[in-house]
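What you see is part of a larger complex, with each chain still in position.
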Amino acid sequence: MHIRVINPNTTQAMTDAIGAAARAVASPGTRITASQPDSGPVSIESHFDEAVSVIGVIEEVLAGEREGTDAYVIACFGDPGLYAARELTRAPVIGIAEAAFHMAGLISTRFSIVTTLPRTMIIAERLLDSYGFSHNCRRIHAADIPVLELKDNPDLALQLIIEECLRAKHEDNIGAIVLGCGGMADLTPQITEAVGLPIIEGVTAAIKLAEALVGLGLGSSKYGDLAFPPAKPFIGRFKSYSNLKSE
Amino acid sequence: MHIRVINPNTTQAMTDAIGAAARAVASPGTRITASQPDSGPVSIESHFDEAVSVIGVIEEVLAGEREGTDAYVIACFGDPGLYAARELTRAPVIGIAEAAFHMAGLISTRFSIVTTLPRTMIIAERLLDSYGFSHNCRRIHAADIPVLELKDNPDLALQLIIEECLRAKHEDNIGAIVLGCGGMADLTPQITEAVGLPIIEGVTAAIKLAEALVGLGLGSSKYGDLAFPPAKPFIGRFKSYSNLKSE
């Protein structure tokens, strides 16, 4: 089984950390490719960053389709390009935010989210609403760390995240915490140990969900809303998307 | 990894079929025990049947805890006793209805459910609301088959289910169908082939979710709402539940 984990930003250190976290939980027969686009923002901290990153996600899925891929993971907590990606493949495509929400709902009655910058909270909030998990989430916390600080200043970042997780634990009447950034993937063991309740991280959660779906023979439905997009002309720098073959 | 699949009713043929379906999707290192209570209804088709079956589920979880079990699956589409079971163990506990809903949401935008008797539709409807999936489900269909007909009259049952699935496919604007009864577990391949869009069946979905959670080191949160129940006296025929040790 070959799973392609797409880091939608363009920072190699994050791609590496995401890949390592993915491999740490992958089953014996699962091969992980962690990739990142050759174009786009170095981190995703706004609707604008996210919108641009979607093109990178699409490129990575198209690349994956050429190689043969059994499942995709989109490793940014806003799940950018999720439905577009699902249209482009028969394989399952899992976003790390949805993966974390699903898993959290299976082991706790209510959870909180700890994310990076305050302005990304609205993205998590919208995803909770859109996916149907808003009643499972008590509160969204921001540790007020720029995403790249997770790699540039890991000790401080870890400390701030743990502090915010402990605040969530003691104030929110919850049973689990969801980490709200792909860049936290490799910190999960330390956070779990320090905080003392289940910590759900999306990259690892998504790998296991992807394996689960492949194991069931299930993938993105090609009947109805998620069928391959109608082939058509694209112009300019997106000309290569013209008349994509759908099979 | 040892997963205990609990059939909450007391019909051996259904336990066997559920166990076979579970084993068919389990990963190489996963051992499946399919069990059923020694007391309870032969099928679950009402709130009353379901309420009685919960005691059987509890007994099976307590038995599992004595033996050492890594995860539990509750193999009835009403997810009877789900939260009680989660309180009794550190292992993950997955209901087949929730499992199917989660998986369906990952591969389609909207799904329909095909269940057995009309009176079980309200149970599915309440679970959709309770879990947050009601906006993902377009419609609940009943094939109007008593549960045990799935085993006693399998050819007719299969035909009626396929007919109802085709109705859902053509009328409901959906991308996937969820089978609404554990007794349909072994019919999934035939239904999938006949219907031609993804068919999600809960027993198999739950096995893979259970494997996924165990693979992530996650289990029922023991912090907060799902902590072990306060030890206390029980009297009468439930005396053995008195002062359960929580660890």
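Points worth noting:
Each chain carries a letter (A and B) given by its place in the written order, and its residues are counted from 1.
Basically, contacts are C-beta pairs under 8 Å (C-beta built on N, C-alpha and C of every residue); 3 or more make two chains touch, one makes a residue touch a chain.
This is a predicted model, so every value here is computed, not measured.
Note on stoichiometry: the full complex in this file contains 6 copies of its one protein sequence, with 2 placed in the shown coordinates.
Criterion: only the chains that are shown with their structure count from here on.
Remark: chain A and chain B have CA centroids separated by 28 Å (rounded to whole angstrom).
Contact residues on chain A toward chain B in their complex (touch as defined above): 25, 27-28, 83, 86, 92, 94, 98, 102-103, 105-110, 131-136, 169, 173-176, 196-198, 200, 204-205, 208-209, 211-213, 215-216, 218-221, 223-226.
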